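Removed: one protein chain of the complex. Kept in place: all other protein chains.
Chain naming follows the written order as A, B and C, and within any one chain the residues start at number 1.
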Amino acid sequence: MVGGGQGGFIGRVHRIAARFDDRFALVAGALSSNPVRARDSAAAWEIAPDRAYADWRAMAAAEAVRGDGIEAVVVVTPNESHHAICRMFLDAGIEVICEKPLATSLEQARDLVRAARGRVFGVTYGYTGYPMVREARAQIAAGVLGAVRMVQVEFTLGWLAHPLETSGNKQASWRTDPARAGPSGVVADIGTHAIHLAEFVSGLRLHAVAADLARIVPGRRVEDSANILLRFTSGARGIAWVSMVAAGVDVGLRLRVFGERGHLDWSQASANELKVAFADEPTRVLVRGGPGLSAEAKRASHIVGGLPEGIFEAFATLYHDFAEAIAAHRAGRTIDPLHSWYPTVEDGARGMAFVDAVLRSDAADGAWTELADMEREERA
Amino acid sequence: MVGGGQGGFIGRVHRIAARFDDRFALVAGALSSNPVRARDSAAAWEIAPDRAYADWRAMAAAEAVRGDGIEAVVVVTPNESHHAICRMFLDAGIEVICEKPLATSLEQARDLVRAARGRVFGVTYGYTGYPMVREARAQIAAGVLGAVRMVQVEFTLGWLAHPLETSGNKQASWRTDPARAGPSGVVADIGTHAIHLAEFVSGLRLHAVAADLARIVPGRRVEDSANILLRFTSGARGIAWVSMVAAGVDVGLRLRVFGERGHLDWSQASANELKVAFADEPTRVLVRGGPGLSAEAKRASHIVGGLPEGIFEAFATLYHDFAEAIAAHRAGRTIDPLHSWYPTVEDGARGMAFVDAVLRSDAADGAWTELADMEREERA
Amino acid sequence: MVGGGQGGFIGRVHRIAARFDDRFALVAGALSSNPVRARDSAAAWEIAPDRAYADWRAMAAAEAVRGDGIEAVVVVTPNESHHAICRMFLDAGIEVICEKPLATSLEQARDLVRAARGRVFGVTYGYTGYPMVREARAQIAAGVLGAVRMVQVEFTLGWLAHPLETSGNKQASWRTDPARAGPSGVVADIGTHAIHLAEFVSGLRLHAVAADLARIVPGRRVEDSANILLRFTSGARGIAWVSMVAAGVDVGLRLRVFGERGHLDWSQASANELKVAFADEPTRVLVRGGPGLSAEAKRASHIVGGLPEGIFEAFATLYHDFAEAIAAHRAGRTIDPLHSWYPTVEDGARGMAFVDAVLRSDAADGAWTELADMEREERA
Partner (left out) sequence: MVGGGQGGFIGRVHRIAARFDDRFALVAGALSSNPVRARDSAAAWEIAPDRAYADWRAMAAAEAVRGDGIEAVVVVTPNESHHAICRMFLDAGIEVICEKPLATSLEQARDLVRAARGRVFGVTYGYTGYPMVREARAQIAAGVLGAVRMVQVEFTLGWLAHPLETSGNKQASWRTDPARAGPSGVVADIGTHAIHLAEFVSGLRLHAVAADLARIVPGRRVEDSANILLRFTSGARGIAWVSMVAAGVDVGLRLRVFGERGHLDWSQASANELKVAFADEPTRVLVRGGPGLSAEAKRASHIVGGLPEGIFEAFATLYHDFAEAIAAHRAGRTIDPLHSWYPTVEDGARGMAFVDAVLRSDAADGAWTELADMEREERA
């Protein structure tokens, strides 16, 4: 693991999730740019002293040549370092699991896509690990709604409704600092989640955006709220609303997908259920562990129904997928389809293409702006 | 009443609501353009035969000169006739209560505003009669949220997810026919509700829109779904989503207003409650008839708390307001402030200015487009 | 109408509900035991002075002999007078609609059952007018759940968590005064509603109770909370919890019926929806006006789906039924089955049998106690 030392937020989620299904062990790390914290964290988690690295470059170099070297690295540092770290571990022959956003520019992201060809590279859009999110995707793929017409997604936070970055809050500081977070604030931070979720579930591909970015808190250096109109390649329309100044919200993540026959509605606040509403028959409420679920939802479930699962379990599902992908890759076999729905480096790069288009649209006073499409370009 | 004969949808709501508080009686009507239906409806409701008019022009002329002539007329015809009918009754000295949208063009609406000066002219944006909508307005006016920063409003219907207008459905036919509904479909039909609600509660004034209109059902002649970005004169931002092809939704009306300290959340699906969420203290759920309500919410309530009220009661609240307004007007006195929150002809004209700006923005590929502002023009 | 003068609570609901569907007009009344209030109320509602009676005895006598005498009387006085009033109007040949509880003793109730044979006598257990309550009954009658095994019903209020009766609250005073309310407090007041609802929906017949009555507020003269175990004649079991000291509740009315295959869940707080959960397929949420409803639910609906209805509309449904019953009775024809689900004097008497059994069980330290069963006795 690179980053994620003691006291960190997301690193702890990764540590717990990775070992949930006994498929990973944490055996090496460059856990902090602060050497004391790096060493103390390693000791606390029983990492052998010789694998407690002060520097990720040294870690990549050393682990690459050990007989018992790590199979995969988890990258949970601030955004600006993602590209360099991921690139180095890839080059060292080590598989990569990286936090979102994948990078701070589209070019960096594309470089990683190219470097990762033929490799396993997971990106932790963690929300796609929820069983009922997978159920949503399975239902749409099965045609339950008919053709998709509209997508509404919102991802809001309230914690930055006040300028915490001016009072020393560490998380707030780096996330609102263009030098560390990149040129985009909330769009890169959580808008990428929202769009990945929308594409993951709907099966659609985003074509163009018209964006209105705001810096609502005076003095803020990146956008902290964004209203974005969406057009998909299929002709479907949508809206994405992302904000970190939604005072009174803890985490507001909701996706609705409307098709010809009905719609799906999922909110993280009730993550264990999925509402499927129809024009011509009663609404169905599907619940994790309950009757009527797809194989994909069942596979992503960790306990019998009626007992709530949460974010740790969603991440654990991704890690289970990553483990299967790495094992299949090493064995030269095809991955079990039930474990193939994890976000990849291409998904990470899609997020950066979204951020890029949003920034360009906003700069053009909200004009409709197409996403750069690496796959299309390469086909051309 | 003009329009609203037997079998009609909204006319029945008006009839029941008007007499809820014993402040109106239905004594005259031109209840249908179909003379048989007009006559039968009048008979069913015990309207005297000499006041059961075949034609609204005749009604306006006759009622204006009767000693016991009506004090106010209710206009519940399709949109295209609103302007002519309202104008004639105004000119005949009779107060007017008109369904939304007020007209089919901004010019018609402005003509009614000018003609109604010094008169009582109510527009039935019925949702503003809900006690908890009034509570929301009262809370924001009292500064509970601090300055308003963001407004999210959505009003969706699913009933036109299929092309009902092609199979003889009467309501679907006129609402999707530009000749009867006007140049706008869903924006005029329910978008006007959404924007009135947003302005009514937030206390903000909408400045400009960037709109993406869609005709999702093939062959439809008006837009049936609209994604609209909002900018308010205060600098606040927002989104309005209106659709009548939201399959699986019956009526989806929800308003959220975010301020510096927290936000308000109201949905018609749980009309008797209002959620007020704060950054620094637990969320409060206020309920109709419960503790902690404003005088405005209490005044709009019809029964003790815990027993649900619905749309009839919301309309009844507007009618109670209209009755007070007419009585105060006739008596030459100022209206009780608790009865002054009803939608007026100016609010109706604001709706038309919104429709007009949305149509222009969409024609300009979603460019930001200001609303025509009658009050500002007149001040200039 | 007897009782229900201005300022009264339930009388207003009856007045509005009775005319909702234009089937009743209020033309005569003994509206208050206070002659000034009786006269003023009558004047306010345009009752002719000669039909504004100071006394219900005079009213029954006079209306019985008028050519245009009332067809039916509504009785909304405190409980202790129900029997005498209902009996007198029945004897005068006038149909009766009476508030619950029907009487203050089982004997009184049985007397009314006998006196009402061959007549129309409605009791306003108003909650059975909700469309989704009728849907619940229809589903169970259709066998959707299989055999019913368990019934859970609760009806709670919080308003008497404090001894309001000691500070002059009029409603609190008579409802906690054995001389006016009868020997039972909350069980008679709202427990009768709960049990009627349970029997109405489940189709079961209550056989015996084991009751624990409490006088939670010190000094209270009737029980203000009751925990009651239920056994039905079919062998099904259940629990009824009724309380008027449930601080923080406005009105908490919920019914759940469990069968072999699944269960139904209805709460007045979300009166427009009904949850039907199954062991083997996803939960369905049926909504008023939505797809998949029975004819009985549709008949009880007053407006298109998605717009909330409330308690006034539920009462209006009962009044529509009463009107049909009276019309059918007068015409000597069978009532339309869709209008036949209104509560009758027998249902009112069932409520009194329940109160009677509960009081006896509690007096016997909670021993299982059978309800007196008039029908069974008469068959024997």
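Heads up, the rule we're going with is that contacts are C-beta pairs under 8 Å (C-beta built on N, C-alpha and C of every residue); 3 or more make two chains touch, one makes a residue touch a chain.
Computed from a prediction, not measured in an experiment: that's the story for all the values here.
Student: If the full complex is used, which shown chains touch the chain that is missing here?
Tutor: A, B, C
Student: May I ask which residue of C:Ile239, C:Val304 or C:Leu338 touches the chain that does not appear here?
Tutor: C:Ile239
Student: Give the residue, chosen from A:Pro35, A:Pro163 or A:Gly305, that touches the chain omitted from the document.
Tutor: Of these options, the touching residue for the absent chain is A:Gly305.
Student: Out of C:Ala210, C:Ala271 or C:Val285, which is the one that touches the chain we can't see?
Tutor: In the complete complex, the chain left out is touched by residue C:Ala210.
Student: Tell me which residue among A:Ala44, A:Ala61 or A:Ala179 touches the hidden chain in the full complex.
Tutor: Checking each option in A:Ala44, A:Ala61 or A:Ala179, the one touching the absent chain turns out to be A:Ala44.
Student: Pick out which of C:Thr77, C:Thr176, C:Thr283 or C:Thr344 touches the chain that's been left out of the picture.
Tutor: Result: among the candidates, C:Thr283 touches the missing chain.
Student: For subunit A, enumerate the residues touching the unshown chain of the complex.
Tutor: Contact residues on subunit A toward the absent chain are 9, 12-13, 16, 19-20, 22, 44-45, 157, 249-252, 268-272, 287, 289-290, 302-313.
Student: Given the full complex, what residues of subunit C touch the hidden partner chain?
Tutor: Contact residues on subunit C toward the absent chain are 145, 149-150, 152, 158, 161-162, 210, 212, 214, 216, 225, 227, 229-231, 237-239, 241, 243, 245-249, 258-263, 276-279, 283, 365-368.
Student: When the complex is taken as a whole, what residues of subunit B touch the one chain not shown?
Tutor: The list for subunit B reads 275-276, 278-287, 290-292.
Here, only the chains that are shown with their structure count from here on.
Student: Would you kindly state whether over half or under half of the residue numbers at the subunit A/subunit C interface are used by both copies, giving same or different?
Tutor: same
Student: In terms of Cα-based centroids, which chain occupies the most central position?
Tutor: Central chain: B.
Student: Measure off the straight-line distance from the CA centroid of subunit A to the CA centroid of subunit B, and report it in whole Å.
Tutor: 42
Student: Which residue numbers or ranges of subunit A touch two or more of the other chains?
Tutor: 276, 278-279, 283
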